Structure formats: C-alpha cells, structure tokens
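Heads up, one of the protein chains got dropped from this complex, but the rest are sitting where they should.
Chain naming follows the written order as A and B, and within any one chain the residues start at number 1.
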Amino acid sequence: MVFTGDFQLTKLEAKNITKYFQHETHRIKALDGINLKVEDGEFVCIVGPSGCGKSTFLRIVAGLESKEEGEVFFDGKPVTATGPERILVFQEGALFPWLTVSDNVEFGLKIAGIPKNERREISSRYLDMMQLTKFANSYTYQLSTGMKQRVAIARALAMDPDVLLMDEPFAALDAQTRDLLLVEMQLIWERTKKTIIFVTHNVAEAVVLATKVVVFSNRPSVVKKEVVIDYRRPRLVEDQNLAKFQQDVMKELRPEVKAGSKNQP
Amino acid sequence: MKIDLDDVANAVLFFAVFIGIWQLVFVLGIWPKVSLPSPYAVGESFAEVILNYTLFKGIGITLGRLVVGFLISIALGTVIGLAMIKFKGFGKTMSSISAGLLSFPSIAWVPFSILLIGFNDAGILFVVIMSSIFSITISTYSSVRNIPPIYIDAARNMGAKGFSLFLHLTIPAATPSLIIGIRQGWSFAWHAIIGAEILMSIVGLGHILSVGREFQDMGLVIASMITIFTIGLLVDRLLLFKLEEKIRSRWGLSSDR
Partner (left out) sequence: MNPKIKFIIAGIIIASVIAVSLVTHSNSLFSLNETTTRADVIRIGYFPNINHAQAVIGLGNGDFQKALGNVKIETQIFEAGPSAIEALFANQIDVTYVGPNPAINGYIKSDGKILRIISGAASGGAVLVVRNDAGINSVEDFSGKKFSSPQLGNTQDVALRAYLLKNGYKTTENGGNVEVIPAKNSDILTLMLKKEIDGAWVPEPWGAKIIKEANSRIFVDERDLWPQGKFVTSHIIVSTKYLQNHPDVIKKLLAAHVDETQWINQNKEESFKVFNEELEKITGKTIPEDELQEAFSRMEITYDPVKESLFKSASDAFDIGFLGDTRPDISGIYDLKLLNEVLEEKGLEPIP
C-alpha cells in the first residue's frame, strides 16, 4: 500500500507507460511515458484527441495489451496479466450472442467456479440495478444498444472488480439514453464505491461523471493536465454550473485536437 | 415443428406427377423394361428387400459405419484444425493441403485404401474419413480464427484461460461456423460410404445397389437409389438443418425474427 499525504490508498498507478505501434513501414509512438495515480474510490475520466491512445492505455491497464516501457501497479504491486480485479467494459459491449442476458452476466462467475444459485442471485441483483430484470432470459440480439451496454455494465459489476475500466461505453448511444445512463452511472458509483477509470471523447460527459478529468495530449501522448471537478452530486448534464469546468478542460484539450488534426496518417 | 400445409401439398403433388409421368413413360415402352422398370417393379423390389430384412440390415450397417467414420472425422479434424491454429506454419501448409483434398473424389481413395488398409470395414472407414475430415479441419481452422478478438479479450479479462477459455468461449463462439463445416462433412461422408460400399463391401446399402446392377435388376437399383436419397435427405433436414437453425436463431442470425 502506498500512502499519499491525505492518507488515501493509491489503488492503481501507471508509471511511464510507453507504447509503439507498427503502421505500415514505420513505428509510431502512441504513448510517451504516461504517469497517472488513481486513488481508491476515485472516478477518473480520461479525455483526449482522437487517436491519442486513450483506449490503448486502458487496455494496457486491463492487461490486454502489451507496453514497451513502464509499469502498472495495482494495490502497490506490479501487474501485467489481465485479471478479474480490473474489468474492462468495451465500447461495443462484447456480450456473447450464444448466452442469455443472465448467463452473460454470470459468465465470469461461472469461470470462477461460483455455484449456480449464488450466481443467479448475483446476476439478478445487478440486472435489477440496471432495470433489466424483465430481459434476463432474452438473447442479446433482442436488445437495443442501450440495453446491451447496461448488460455489459451489469456483467462487469457482477465480477465485483476493484477497478472498473470503461472504454467510451456510451459512444454508440442516442443522447436520451446516454443522459439517463449518466445519472445511473453516478448512482452505481455511489452505491458500489468502485474505483472507475472512464475513457470518453465527450467533455460534458466527463465533467458530469468525474472526480477528476485527465487530459491526454496529442500523439505521442503524455498526461497534459489533471482537472479536479469539485462539485456536488448527482450532477445533471444540463446544469449550467458545470460549464466552468467544461471550459477548464476544453482550454487544455482544444489545442491538442487542433494539433492532432494536422498529423493524421 | 411448424408444418406448412402449402409446402406439403406442393411436395405431394410433385411426387404424384413424377410417378404419373414415370408410369406413362413405362407403359409407352419408350425404354426397354430392363433399363427403366415400372413403379410397380420398384415397389416389388422394395417389398422384397424389406420383407427379407435385407434393407434394414443394409441401412443399419451403412449408417453404423457412417456414424463411426464421421465421428472420427470430427474428432481428428477438430484436433488438426486446432493444431493448425496453434502452430502457424503448420496451419498455412495444412490449409492448402486441406483445400486440395477437400473435393478429392471419394472413390479415388478406394484403391489406395484396399492396398493400404484392406478390403474390410477399416478400409471403408478410411475412405469415409479421408472424404470428410478436411471439411472439419478447414471449418475448425477458419471458425476459430474468425472469432472476433473482442470476445476473447472479454473472456480473458473475466478470468478465463487455458481449457476454460477453450470450453466457454472458443467452442460456443465458433459453433455457427463449425456447424456449416459439419453439414458439409456429413454430405461428403455420405457420398463416400455409398461409393466405398459399391466398390469394396459385401454388405450395406451401397452393396445392395451394386447387387441390383450385377444382376440387371433395375428395380432393385432404383429402390436402393430412393433409399439412399431419402436417408441422406432425412438426416440433413431433420437433424443438421434444425441444429443449424436453432443456433442461428439464438444468435439472431435467422432470417425470420
């Protein structure tokens, strides 16, 4: 355990994460020494220009992608392999089409050897939380995109991970569903007290959800600025008082977006 | 099982018209009796081989060999397909070989089998296996390779690895594609068993057909052909087609939702 001055516990720390990609004939440096500390119970949103490697960074934290340099520390210990304590919610949900909704939610529990009744109890609880109880026995093709994302979140929560990693989970949703989920997400966070790292390109979204917003620079990315959002909860996206925080973030982000649009491959 | 009355009526009418034309052609004597027998003669042959149990024994033997051979094909084919994935060099080479041998005529295996294995059940199984195994290897290889990586990531992230990853992710994710390979393998195996039985067996459906020919008993030849056609159709429609449909509907791939 690492103690900061405030006697909080650093749940996850990324030190000097560097990542290269092979693009046709040359290597591109995507991440250039990312340093990030996330305390237990924080809701961190990462924003940055398109292609800056936010998702890649998240996958590295999840252990699904390799890195050239740097380390990820979980509860003070270095981790490389993927594991159920850092569950990733994918952009497209990645629900399994051959399983029912509740079987999907129970997938990780089944792998972990948890007996059937317990599994059922857990999955019911989280489906309830996401208001999807009626669809427990449906197959995924029968769900709307918004519902699928809710199942994906339920599946992740059912694993009771220490850290929830969310990769632009609301990007494919219509505005109304997204707004509803923004409220739900805050409620879930308050209830479960999870540490969440949430990647998005939507600044308004980030400001509604986050305890702090981390701005990635353009490629090769570094952490440009961390903007703390100190505002009461629950936050509504139409709340005018959030505009100030949005501007603070945009001040850091805009130049990066401009620079980034110049060197798209 | 929903039975569409219209479909049944169409099938029955088709069948009736077919038999009607057949009887008419026969009565007109367009072909000599020994080349084209009457529907009655075929019916007689059917009655004969049913009553002396030859037909049932033949069907039993043929299906028995077929099932054994096909199951071996599936088991071995899957293992080879997975090995092709694990060992990339082997995978590439084997992929070309499988493609070449996929449509290799099954009866061309017969002389080789007689010499290598022998003029016996094992020899027949060899022909059946060689004819169907490449459908399985190819479909295993491509099915598993085409599993969207995001599924694998999600499963691994949730703690699945090694055998549990294989059992809970790889197999179900590959199944819709696999079942297509299995259906194809089955039809190749069916071709192969009949051909092999005509050429190297003294029992079974293919042999009954062959006996008909040896003795210029066209009634028996046609009765055998009808039996072979019917069984092939029944297995495909009642078993494999339904299985494929069930999987597809669960995945939401079915056309009538």
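Definition applied: contacts are C-beta pairs under 8 Å (C-beta built on N, C-alpha and C of every residue); 3 or more make two chains touch, one makes a residue touch a chain.
For clarity, every value in this text was computed on a predicted model and none was experimentally measured.
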Displayed partners of the chain not shown (whole complex): B
Identified contact with the non-displayed chain, of B:G20, B:G64 or B:G252: B:G20
Of B:L63, B:I152, B:L165 or B:V203, the residue in touch with the unshown chain: B:V203
For chain B, residues in touch with the removed chain: 5-6, 8-10, 12-13, 15-17, 19-20, 23, 26-35, 37-41, 43-44, 114-115, 118-120, 202-203, 210-211, 213-217
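In the analysis below, only the chains that are shown with their structure count from here on.
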Geometric centre distance via CA averages, chain B-chain A, whole Å: 49
Chain B to chain A touching residues, read off their complex: 150-151, 153-160, 164, 168-169, 172-173, 175, 247, 250-252, 257
Interfacial residue positions of chain A with respect to chain B in the complex: 59, 62-64, 82-84, 86-88, 90, 92, 94, 96-99, 107-108, 110-112, 139-142, 155, 159
